[in-house]
Structure formats: structure tokens, C-alpha cells
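Right, one structure below, let's go through it.
One chain of protein is taken out of this complex; the other chains stay put.
Per-chain numbering from 1; labels A and B assigned in written order.
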Amino acid sequence: MTQPVSPPRDSTGKLPPVDRLPAFRGLLAHTDVRTLSLLGVLAVLVLIGGVTRPDEFLDTRNLQLVLTQASVIGVVTVGMTFVITSGGIDLSVGAIVALSSVWATTVATQEYGFAGILFTAVLVGVGCGLVNGVLIAYGGMVPFIATLAMLASARGLALQITDGRTQIVGVRGLLDLGERDAYVLGVPPLVIVFAVVTVCGWLILNRTTFGRRTVAVGGNAEAARLAGIDVRRQRLYLYLLSGLCCGIAAFLLIVLSGSGQNTNGNLYELDAIAAAIIGGTLLSGGRGTITGSVLGVLIFTTITNIFALNNLQSDVQQIAKGAIIVAAVLVQRRTASTP
Amino acid sequence: MRKGFTAMPEPTSFTSRRGLLLGAAAVSSASLLVGCTSNASDDEETAAGGQPAASDSPGKPVTIGFAGPQADHGWLNAINDNAKRRAKKYSDVTLEITEGSNDTAAQIGQIETLINKKVDVLVVLPADGKALTQVGLKAMRAGIPVVNLDRIFNSPQAYRCWIGGDNYGMGLNAGTYIGEKLKGKSDARVVELAGLDNLELTKQRTQGFDDALKNYPNIKKVARQAADFTVESGQAKMAQLLQAQSKFDALWNHDDDQGVGALRAVEQAGRDDFLMVGGAGALSAFQAIKQDNGVLKATVLYPPTMAASAIDLARALGQGKGVGGLAEYEIPSSVTLYSAVVDKDNVDRYMPTGFR
């Protein structure tokens, strides 16, 4: 990861020696035990995949496939990581993805073509996030309840818009984005969007005042308030951000599936929360890691991939997923208590 | 238990073979399982938009209560549409339709409300057939005959007439169609994209498919993955299947809705080296079959027109009639629709029944 270095503005201050700066300790400074253990899990999975289905698993196309499948939920998880870090929760992400994806694929929207679909998807996501944020930050509602209400209403509205029908997208330029011809140097455009969102998320959380305030609000909201941080506005922005991520994810899903459906984003909220928690973000807030969340998503996607390649059925997949959540959290507790 | 099946379709286990005498028109587009017929009978030409059933001269007014699950899926939506449209055709039928719900408790409440309103006949498509058996019994005891649509109640006492699709037959016909197409090809490989695995009907479809394939020793089912009837899952699971199986000859996809996603995955992977058979009968699938420029060559019906037929049956029940030409004095106790295979040759006939 690149370390942005800004020259000190105030040269009169006592500047610490360069080697003491965490920024200069390079990759290792951020690759803590937790991240290493996640990478270890991923390595084990790759080993399993490579041994069981060497031809299909260790294949460029498969890498492209896994990353593509991870993109949609990955973008949602980045937004979720911010919300959880701030001590909140967003149960409405799946429903917002559904609503954004169907609103952006109605006959009327499709008339505006590619840009219309993109704009609508993002706008609907941000709009839902705004409602969440206002209810939580200024309406004083508990995040769990406010976003649960949003989950119900957004799903309902999505159903109303579609009437239960699958809305097939006929905009060629948009569909092309999901096909092999659009790959940039072998990287699918969806994966590029995912990577950009991840990098932006990492930078925002670790390098900006916004990220710092997010952590402060999650670590101790009362202390943050008494330190002069506008906690309510911060919360509003956080749910907006999560909504924005949902809008982007909805767009990716439209490209991927070539359609909009009210059942889209089914149980994304649980997948995103699980990935974030496995990644090392504290459910109680105050600590969040984008790297961990993305690794969590990749672990889940890789498991699904390996199971599918080995033709194991969904019952086994679900059992394994549950077991891995428990195992990962237990391993982390172990490693966390013996630093 | 289902060994020795031939390629010819046969009635499924829960269908009383003798009771199946019902005017073909009464079930509009889909053929009936009448003993052993071919998959299309001639008197069905009028199909499509739904020609009212036999005795369509106005009779005694009938109020029909209709309760179904939440229409969050193209097929279920088509069920509601079919019921409503058919009811409108009769001047003597009033349809009391409840808001669809997937919640068992909520649906029980809705049905009890209909019972209290003293509707003449009930048509119920339960969210969960087993869980709603009690309320079906309650209605029957209250003297309201129940037409049980598709998802069957636990006890025959809970309904006067059951009408529904043939999940086992779907798999059977899909398997047979694929078997015939791949006849003569040695070491043929087949892949199955199933629906939601925790539903009984998915198991029945898979069972039928497997049983049909047993008749073709040259064919081997090499992979099966379950999606969950959504486009999103269809795309995801199909993409994985395509990666897992670099070469196969045929694919059966249980559901045309998830098939939209599956086709998208096929398109994205740039594959066209196999034939695909769908399920249910969505309009988009029919159109693709008609155009014949992709992998989708056929689909096996699970016709939502059964809801229109259910209204016919309910009306006949309410008016104390049989169905002219088929069941003269009483309507049958159970009707299983035939899962016809629609391919390029007969797609035009079914086009109007395709749901979106």
C-alpha cells in the first residue's frame, strides 16, 4: 500500500524522527496478527482449492470469477465497515441494493440509458442512506430499529415497483461492461470498481478526519461529543456513505445479472456484517479495518467457489460457512489475548 | 419407487387417475394429465387469454376468497394475474383477494378473515402447505369448500379439490427432452442448476430429472448446484458451474427467473457449446426459444394458468355444478397439470401464457 507523505507544514514544531512514524514502517505496520491470520485462512483455502480442483481453481478465469462475485457484496461491506466502526449497524443494505437495482431498471429509467441507470442506482442508495441517517442522527432512533424499518419499506417498495417481475436490462453499453471484452488487462471492470471503493474506503478510514471521527464516535460517543465532534452529523454522513455503497453495489449487480429484481441483495446485511466482524471490526464500535473486511469477503467468496467447483451442495456450504465464522472469531480472540 | 419409467409422461403419485376428467379448456393452456396423452391436445387452440370454462352461462352469484403468498416472484405474480383475470370474465363471480403474505401466521389470519366473511368458496395457495393445513380444515368444517392451489395441504380433509403443477413431471420431462436430444452421443455430460434447496419441490424436480436420465446410459449428470430462484443467485451459481465444468452438453435450469441470471453468466463466460432447458415458462424464456440464437432451446412448463383453472373449479363448486364434458356432476378431487416441454416448434402456442 502506498503511504501518502505530506511535508510538515509547521517546521517549528518538534518533529519526531522519521523511523518512529508508523507510516514509514511500511506494510508490516498495518499487517497485524489479525490480518496475517486472515491471510493464513485464505492461503489454506487456496491450498484446498488447488489440491481438490487444480485445473479449474488455479486458473485466471477462476480468479476473475471469484473477484467478480466478491465485488457486489464487497462494496456493500466497505460501507458496512464504516457504520459498524462508528458503533452502529445497517440492516437495510440488502433492501437498499434491491430497491436501487429495480428503480434503476424500470422501463422509464432505461430510456435514459447507461448514465440514467447509474445515476438512479446511486441516487436511490444515497436517498435511503439519508433517511436512515436522519432517523438515527436527528430522530434519535436506535440504528437497529431504524434500518430494520428501512429494510422492510425498501423491500416493499421494490416489490411494488416490480410487481414481482424481473426487469431485464436492454441497454447494450451497460451489459457489455460485464463481459470479457470489457476486461482491462484481464481485470473485469466490476473488480476495478471494487478495488477503487476499497482503496478509497481504506484511505478515508485511516487517513482523513472523517475516518478519525468515525472511530472516535464508535469508540466513545460521549467522549467524542465532549471533545467537540459533531456526533450527529457524523452519524448522518456514515449512513449516507453506506447508502452510497449500496447504490454502487446495486449498479454492479445490474451489470452482473443484466436485470433488476426485488429479491436482489437477499441477506446481504448478514453477509456484510459477518465479513466485517471476521475481518476484525468490532461489533461494539471503535475499531474498524477495511483490509480485514475485504479479506473476510474474499474468504467467503472463495469458500463458495471451492464448494461449487467440487459440486458440494448448499446444505454443506451453509454448515461450513457457519463453522468458519465461529472458527475465525475464536482464532482471533486467541491471537488478540496473546499479543 | 419410480423405476421403469418410460419416456412417456405419466401421472404422479398424488394424482388420482380416475378423477382426472376435466374439460381441457378448463385449464386453458396447459394440458391435463388425462391418463396418457401426448403433450398437447387439439381442443386447446383457444388457450391463451383464458377462455372461460365449460358452463359459462351466468349462474348463481359466487363469492370466491383468494389467499396467496406475497407475489415477489414472476411466477407468483402471474398466479395472481391469472386468478384476477379469470374472475373478471364471470359476471356471477366476486373475487375477494387478500394481500399476499409469506408469513404463515399472517396468512392464517387472512384466511380466517375470509372464513368469517362467509365467502362461498376459498382458493388457497399457501406460503407453506403443511403449516396451513389446520386453517384449511377449519374452512372445510365451516362448510366452505377449499380449492387448494399448488402447494398441497397435509391432509385431504383440508381441501375439496387440489389443483397444481407436477414438479416431478417437470424434472422427468426435462430429463427426457435432454435425453432424446443427446441420444447417440457417447459420454454425454449434463449439469443441473436447481432451485431453492430447502423446498420440497426442488427435490421432486431433481428426482424426476435423475429418474429420466436413468433411461439414457450414455448420459452422466456431472454437477448440480442450487440457486434460490433469483436472478442474482442464478448468475452467481451458473458462473461457478461454468468454471467447474469446462465442457458439458446440456443444462437443466429449474426456473426461468433465475435463468435470466444463468443466461447472463453463460453470455459472460462466452460459452455456447451446450443446450439449455429451462423451467416454469417465463415470457423471456419463450422469446429466447423462438429467436433460437442462444443456448436456451426449450423450457418445461409449470403453468401459472392453474390459478385461472382454480377459479373455474371454485365457481363450479359454488354453483354446485360439475364441469361439462368431463366431470358431469362433481368436480374432481385433484387435478395435476401437465408439465409440457415448450421448444421452437410449439412456442408460439404458449407465448401468450408466458409470464414476466
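Basically, contacts are C-beta pairs under 8 Å (C-beta built on N, C-alpha and C of every residue); 3 or more make two chains touch, one makes a residue touch a chain.
The rule is short, and it goes like this: contacts and distances are computed from a predicted model.
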- Note on the structure: Not-shown chain resolves in UniProt (candidates "NAD(P)H oxidoreductase", "Cytochrome c-type biogenesis protein cycH", "Sugar ABC transporter ATP-binding protein" or "Na(+)/H(+) antiporter subunit B") to "Sugar ABC transporter ATP-binding protein"
- Item | Interface partners of the hidden chain - shown chains only, full complex considered | A
- Could you tell me which of A:53, A:165 or A:213 touches the chain that is not displayed? A:213
- Item | Absent-chain interface as seen on subunit A, which is shown | 4-10, 13-16, 21-23, 207-210, 212-213, 215-216, 219-220, 222-230, 282, 286-287
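Going forward, only the chains that are shown with their structure count from here on.
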- Item | Separation of mean Cα positions, subunit B and subunit A [Å, integer] | 38
- Query: Where on subunit B is subunit A touching in the complex?
  - Reply: 70-74, 76-77, 197, 222-226, 228-237, 239-241, 243-244, 246, 257, 260-261, 264, 267-270, 282, 284, 356
- Note on the structure: Given the complex, residues on subunit A that touch subunit B span 53, 55-56, 59, 61-62, 65, 68-69, 159, 163-166, 168, 178-180, 253, 256-259, 261-266, 304-305, 308-311, 313-315
